[in-house]
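This view holds just a subset of the chains, kept in their places.
Letters A and B mark the chains as written, and numbering starts fresh at 1 in each.
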Amino acid sequence: MSNDIYKVKLDNIFEGPMDLLIHLIQKNKVDIYDIPIALITDQYLAYLEWIESMNIDLAGDFLVMAATLTYIKSRMLLPVHDDEKDEEDPRTEITRPLIEYLQIKSVAEKLADRKIFGEHIFARTPCKADLSEESDKLYIHVGLFELMEAFKNIFDTLSPEHRVDFSEDRMSIKDRITEIIEILEEKGSVIFCDLFPEESAKSMLVVTFLAILEMVRLNLLRIVQHTPTGVIRLFYI
Amino acid sequence: MTEELKNIIESLLFVADSPLSPDRIRKILPHAEFSGIKQAIDQLCDEYESRKGGFTLTEVAGGFQFRTRPEYSEWIKRLIQPHPTRLSKAALETLAIIAYRQPIIRSDIEHIRGVDSGGIIRTLMERKLVRILGRKEIPGRPLIYATTKQFLELFNLKDLKDLPTPREIEALTDTK
């Protein structure tokens, strides 16, 4: 065993169970469509043991795969009855995802082999002479990612009582929609602000607003405002 | 198509900072026929192709852009400091999954790779190669991911159909 350990190089620390499995299949030079499941399973488990003995934390994914392999191995040992002949080879459960993963790997390699823009191929850098004059039409360069980061920064500094549990809100949006529809069925229309009574909790305001947005999306509502600062009224369609 | 139209389009392609589609050019030149624009672009592509100079007119990300020929990258890199573009193996794999299976949710990506991929998706989003397309209407309403135009631009791809096809997996041992 000690000899084996010396053979393990640093790049043999696999990123995931799929990588490890493919390594084992290649090392044993076996056909992916006819995997000797007992052999591969044993080597897989031996590797996990070795990793654990090195005090390296194992991701749960490796253990899930170990369980899958052991299960397949046990099914392969069961005698096949005549009425089960048509049943799928238990190994398909692992063969199919492996082939899919291999295809992705081959495509990723092909992408890496392409001529990369900014590495092999370049375009012009528009120079200042091209941009004759600045127009007052502004356009903003920002991505959703930046917005998310900004919110996360804010969120981290918030005291717990300021945080809104979004999962709870989701549940209550549907309820709120029902309540609003009841009001509309009775009255035909409602003033926007009336749906936000001042005594209601902050989370309730958010839920109501999201409910209204959802109703607009579902084409249940028409929102009318005659002047820019006038009363906003919701009509039931 | 007139010679002037061709020249105008050439100057537009020359100053644009991203690939221009015929549609976009049409919006700038409303008096021009769509067919004339297409014809002018084709002719420009041919001219630069047969000229075999320092750059060509390339179809990429649904548009056209003047791009240098890869042969001279060594010298160009001495002139300008390129931004590092290297993607890790894991990032490339994740990107390939999103490119081929889009629109796709995170759990499907992780199912194929067999490992948690949140950090890598974040990196790909940061580099604007991947974006959020919306939410899938299943329990939990997970976010749906897709590739961006910048993804096509980076890999010099005309469109998603231009993606390389996966290698046939026959005998695994061949892939070493």
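Going forward, a residue touches a chain if its C-beta (ideal position, glycine included) is under 8 Å from a C-beta of that chain, and two chains touch if they have at least 3 such contacts.
Since the model is a prediction, treat every value here as computed from it, not as a measurement.
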item	value
Full-file chain stoichiometry, since only one instance of each kind is pictured	A x1, B x2
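Keep this in mind: only the chains that are shown with their structure count from here on.
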item	value
Rounded Å distance, chain A centre to chain B centre (Cα mean)	23
Interfacial residue positions of chain B with respect to chain A in the complex	14-17, 58, 60, 65-70, 73, 76, 80, 82-83, 85-87, 89-90, 92-93, 95-97, 99-100, 111-116, 122, 125-126, 128, 131-132, 141, 153-157, 163-167, 169, 171-173, 175-176
Residue numbers on chain A that touch chain B, as the complex places them	15-19, 22, 25-26, 29-32, 59, 61, 65, 97, 99-112, 114-126, 130, 143-145, 170
